[in-house]
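Every protein chain except one is present and positioned as in the full complex.
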Amino acid sequence: MKHMTLPDSVMTAPPLLSVENLSVTFRTDSGPLPALDGISLSIRPGETVAVVGESGSGKSVLSLAVMGLLPPTAELTASGLTFDGEDLQAMSKRTRRDLRGRDMAMIFQEPSTALNPVQRIGDQLIEAIRLHEDIPTPKARARAIEALAATGIPSPELRVRAYPHELSGGMRQRALIAMALIHRPRLLIADEPTTALDVTVQAQILDLIRGLARDNGTATLFITHDMGVVAEMADRVAVLYAGRMVETASASDLFESPEHPYTLGLLGSMPQLNQRGEAMLPIAGTVPDLRQMPSGCHFHPRCPIATERCRTEEPKLQALEASQPEGRTLACHHVEEATIL
Amino acid sequence: MIARLLRRAGISLIVLAGVLLIGFLMLQVIPADPAVAIAGPQGTDDEIEAIRRHLGLDQPILLQFVWYISRVVTGDMGQSVINNASVSAELLRAAGPTIELMCAAMIWAVPTALALGILAALRRGGIVDRLVMAVSVMGVSVPVFWVGLLMIQFAARTRAFPIQGRGGPLWTAEGLSHILLPATALGLILVGPVARMTRTTLSDALHADHVRTARAKGASELRVVLNHALRTALLPIITLVGLQVGTLMGGAVVTETIFSWPGVGRLAVGSIITGDYPMAQGAIIFLASAFILVNITVDVLNELADPRIGSRS
Partner (left out) sequence: MTDATYTGSGSRTWRRLRRNPMVTIALGVLILIALAAIFAPWLTSFDPYETALRQRLKPPSAEHLLGTDSQGRDLLTRLLYGARTTLLIGCAGTAFGALLGGAIGLCAAFYRRLDGVFMRVIDVFLSFPSILFGLSLAAILGPGLDSLIIAVGLSVMPGIARISRGAALSVMAQDYMDSGRSIGLPDRSLLGRYLLANAYPPILTYTTLAFGDAVLLAATLGFLGLGLQPPTAELGSIAAEGRSFLFIAPHVSTAASILIFVIVLSFNLLGDALRDAGDRRAS
């Protein structure tokens, strides 16, 4: 595992991002759609936290909620949502907007559509700079070139004049990363940044993100469905299923001794983590439709150890082994049996 | 890029050739013999025969076609059967007023429609949006002639504006008062479709990925709308407006007829009804060619303006 052990100073520092009991519901013509239900998460400065889940788990909604980019049809409730000690919910729109791009930044999944197609790369970077800093254009341009160079784009002086369609997918993502990190934000949210890229480019981009985050002390919230990426990048992992958090743990703990049946299924479905000869554990069934959420534990229809209690009672996220500084939490009625699997 | 343009121009030329062919065939298919019409009811057979030879009507069809094309290209489209005036001269004289009318209609209708569409897209689902969509559906469904008739009724009651003919150049008071009603009527049919297209295109643009990126950078909503959403939406909108010239032309034909505006449209309709085939042929070919020309121009402008299109193969 390539993550490094965090120093004690970081471990005891107050969290950079603190999410408590966050719920997001969308208003639609066919009724309210619950996307997130009571999510709690915290990220310490410099830490990389991966949020894992299949599509439909609500992980993208979580990142948009943190950034304040949810559409007007979304209703957000949380008992706590703070960034660097400041209450995001109590903030004015203006202050919130100032945070975006400067203190917290986001990169998205699809680099081919995330850039303005009729604007040159350089101009888009300059805009990102000047939204938060009033510096003259030539200076901004120089910084833009520097930022592009830092992401490993060859001939950045030429690339600044290019249009997005003139760059490859990997280069576009690098440009987007440059744009996101240009103000050295304290939190970077990466929503599946490599999913749309070629396999060969994926590793490069991951390395880039990790390196830049480490250099700038940026905390990263990594959204992904790929356990391999989690193994590469994360210090801590939070597993999301159908809008609820089912397990959190340090990356090493999660891979060594996963607890929740869903986590086990995710890891079991990963070809490379299996010993040769062992059968793979694919997870039966599919992610539930948000409109028809199962009662009780959302996972019970697909869970091999589900009981009557799972169908009726929602399992709360509880801390295991509270003495550990990194803390493990789990939301399952069968804490003991899960480890037997 | 040049290759693409040439290819499109080529296709348009083929269509133009087709139009000319149809125009030529028109004169062949009509039941009336133009020679007889010119000779008049007292014409003797010899006279008719002489006229036929003069018009070249006894030549093989293919030769006639070639001859005809060469004449059209040099600007000679024959004489009106009714008053012997040169068709091309009449057309040139009528072209100005038609262009004037269409421009006058666009000058007020396009900005209005754009404004309405932008407003509707920004307040999507709100009252303004629903109103704009409702008005545009009605605008597309209402017959042009009814709008014209309503205007005439209104004008007659208030005696505010003249309802017939053209009063002079646009920059004179007389000219302006005469163009007001027809330009309003004609413009009204544009507002609906353009507003609706603007609303849809802009609405889509506002939900685009790159707009989300702009918001994530910390851009204000105003900036997002102007610099990012509108910028990418404006291009298809302008193209669509350019293509609305077709609708405008159709409306112009009716509007000119109702308000007795001395344009090509009125000329076309009038000549068909009176059986003045050379004039009808000339007017239709003129209108079709003008339309094709505008199309090509819009295409060229579109190609030049969009940085993406140039490098696509």
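A and B are the chain letters, set down in written order, and residue numbers restart from 1 in every chain.
Throughout what follows, a residue touches a chain if its C-beta (ideal position, glycine included) is under 8 Å from a C-beta of that chain, and two chains touch if they have at least 3 such contacts.
Since this is a predicted model, take the numbers as computed values, not measurements.
**Student:** For the chain that does not appear here, which of the shown chains does it touch in the whole complex?
**Tutor:** The omitted chain makes contact with B across the full complex.
**Student:** Given that one chain is not shown, which residue among B:Leu5, B:Val128 or B:Val142 touches it?
**Tutor:** Missing-chain contact among the listed residues: B:Val142.
**Student:** Could you tell which one of B:Ile2, B:Ile127, B:Leu222 or B:Ile273 touches the chain left off the display?
**Tutor:** Checking the options B:Ile2, B:Ile127, B:Leu222 or B:Ile273, the one contacting the hidden chain is B:Ile273.
**Student:** Could you please point out the chain B residues that touch the chain left off the display?
**Tutor:** Chain B touches the chain not shown through residues 7-8, 11-12, 14-15, 22, 25-26, 29-31, 137-138, 140-146, 149, 152-153, 156, 243, 246-247, 249-250, 253-254, 257-258, 268-269, 272-273, 277, 280-281, 283-284, 287-288, 291-292, 295.
Definition applied: only the chains that are shown with their structure count from here on.
**Student:** Which of the residues in chain A come into contact with chain B in the complex?
**Tutor:** 67, 69, 97-102, 105-106, 108, 110, 113-119, 127-128, 131-132, 163, 165-166, 176, 179-180
**Student:** Would you pull the chain B residues touching chain A in the complex into a rising list?
**Tutor:** 208-210, 212-220, 227-228, 231-232, 235, 306-308, 311
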